[in-house]
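All protein chains but one are shown at their positions in the complex.
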Amino acid sequence: MPTTSPANTALPYDADALARTADAIAALTRELAALGWTPATSSNFSARLDERHAAITVSGRDKGRLGRADIMVVDFAGKPVATDQRPSAETLLHTQLYARFAEVGCVLHTHSRVQTVASRLYAPEGRVRLEGYELLKAFHGNTTHEAAIDLPVLPNTQDMPFLAAQVERLLDAGPLWGYLIDGHGLYAWGRDIAEARRHLDAFDFLLACELDLRTLRR
Amino acid sequence: MPTTSPANTALPYDADALARTADAIAALTRELAALGWTPATSSNFSARLDERHAAITVSGRDKGRLGRADIMVVDFAGKPVATDQRPSAETLLHTQLYARFAEVGCVLHTHSRVQTVASRLYAPEGRVRLEGYELLKAFHGNTTHEAAIDLPVLPNTQDMPFLAAQVERLLDAGPLWGYLIDGHGLYAWGRDIAEARRHLDAFDFLLACELDLRTLRR
Amino acid sequence: MPTTSPANTALPYDADALARTADAIAALTRELAALGWTPATSSNFSARLDERHAAITVSGRDKGRLGRADIMVVDFAGKPVATDQRPSAETLLHTQLYARFAEVGCVLHTHSRVQTVASRLYAPEGRVRLEGYELLKAFHGNTTHEAAIDLPVLPNTQDMPFLAAQVERLLDAGPLWGYLIDGHGLYAWGRDIAEARRHLDAFDFLLACELDLRTLRR
Partner (left out) sequence: MPTTSPANTALPYDADALARTADAIAALTRELAALGWTPATSSNFSARLDERHAAITVSGRDKGRLGRADIMVVDFAGKPVATDQRPSAETLLHTQLYARFAEVGCVLHTHSRVQTVASRLYAPEGRVRLEGYELLKAFHGNTTHEAAIDLPVLPNTQDMPFLAAQVERLLDAGPLWGYLIDGHGLYAWGRDIAEARRHLDAFDFLLACELDLRTLRR
């Protein structure tokens, strides 16, 4: 059980909220690892703590064995807060969403086989069009399968500020719950952990269907 | 343990029967969720309580974590009974089967990848012909693999009364244990929960084989 | 714990041996069910008890929930012994192997997706040639990957004596650890349960590789 010790009161965030959030992220991460969506210690996961901080997975840990100690706090510039642990190189891609949208509560980044293959295949077109599926209703704001969603595919780069700027341009263009990076995987988000997971599951499922149909319709 | 309290005696259904049925539906649902057949909180499951009521999953819940409290009662017009919980929009597709066939005891609706892909692929033909499989004997009434079964594929729509009317026309045409909806998934049913599950498993397995053979025989 | 009661002493087989064997079959069956190799209550499994009896799964049970009570005794003509339970229609395909080969200790019949698809695809050729795989060494008697194995594919029929006669012809032709039936699945056997399982796993794995290579090499 988390307790608020005197030491904790000096922290710029609520230590109890961090404990609860870290447990929730760790539990979700173990579930996604069991699906094979975090190969070779890849992927990272975060949730908003307050209007200036997010909890995020520490870089390089085995995602199938994650515990509370594998979650750290960063500010919305992606800098570690009150810790000497190292966040993922891609932390900025999480925090830019919290900084821009007050309603974003959780960001999930995974590397499933389907996501990685789709990102390579659709990179030349720069997007995957998803239409005709009942499951499009899983995305917050969609109420019918008659909607179509374009999932953007960004070129990969190790230059995170450049990549974050590309994402900002996507976000300028309209409502979005996720994007792919070529050869890399998926970012998906939502207003809370449950919604981010629902969006992640829906994107992965729909990409899997698209890949199958591409093979079968040939 | 369920008990029949004085309050319960005022209910138009047997509260003990509901408790037993809800536990059985929740257990089945968790199994199907573990197979990945209920992505993004989709899918819904029901079982007959009596000649006027069915128990059905509440809309939008995570199917991998379902408990007794996630199951509600509806009448055969699909209206909630003695609850303010919201049933799935597709409740009518369940209850029309209970209303029409006294022997139907359970209706299962899932969204597996195989079911969704097959529904898209075979929608133009309006059916999937299944023949030459020993597993055709899994369907109640079939005693040989020499039978052929046509699994109908209906166009998708958000207009449930219209969709239900399309299903009635299918049911008029002859014996049936399931149908697909384009881009959506499978409905399967049986005389009890075990038989509905057997029919569901058989349809999914046979659709998977058909998809594989379509790729391999090209 | 099994005990040899006076009643048991009248049985034509060793009740303790049955209890041990039934537990082993049930445990193996639950493992194979978890792999999805027994869809829709299909598949059946047996092990030799003595020179006249085998233990075999009762027909139609959910293979993921099998316990000792779901295993019965048959003689080598496939007839139930000291029970009124009903064995699978395919019992004769098990017992003919025990009757013919004193060294056969276990027969496993499964319906995996790979087995069923391969059986349909290779039925016109009547066999699947397996060669070039290290895993060919998994079959008792093979010491090198340079061997080639032909896995026969028999036409399906509901006429078990006819099917059993076809199998006898295969067995006349030379050493064999398994065969496919078109649209139906795989029979595999071994000198004990562990070896039968190893042969089953090897056949399924090699068939899966063959299907993948057929798609990829096209």
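As written, the chain order gives the labels A, B and C, with residue 1 at the start of each chain.
What we mean here is this: a contact is a pair of C-beta atoms (placed from the backbone, for glycine too) under 8 Å apart; a residue touches a chain by one contact, two chains touch by 3 or more.
Predicted model only: the values in this text are computed from it and were never measured.
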(message) According to the contact rule at the top, which chains on display are touched by the left-out chain?
(response) A, C
(request) Identify the residue among C:Glu51, C:Glu134 or C:Asp172 that touches the chain left out of the display. (result) C:Glu134
(request) Identify the residues of chain A touching the omitted chain, counting contacts across the whole complex. (result) 39-42, 62, 111, 113, 116-117, 120-121, 156, 158, 181-185, 211, 214-215, 218
(message) For chain C, which positions touch the chain that isn't shown here?
(response) 132-135, 138, 143-146, 194, 198-199, 201-202, 204-205, 208-209, 212-213, 215-218
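We take it that only the chains that are shown with their structure count from here on.
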(request) Can you check how far apart chain A and chain B are, centre to centre, with Cα atoms defining each centre and the answer in Å? (result) 32
(request) Averaged over CA atoms, how far is the centre of chain A from the centre of chain C? Could you give it in whole Å? (result) 46
(message) Quick check: what residues of chain B touch more than one other chain, meaning two or more?
(response) 215, 218
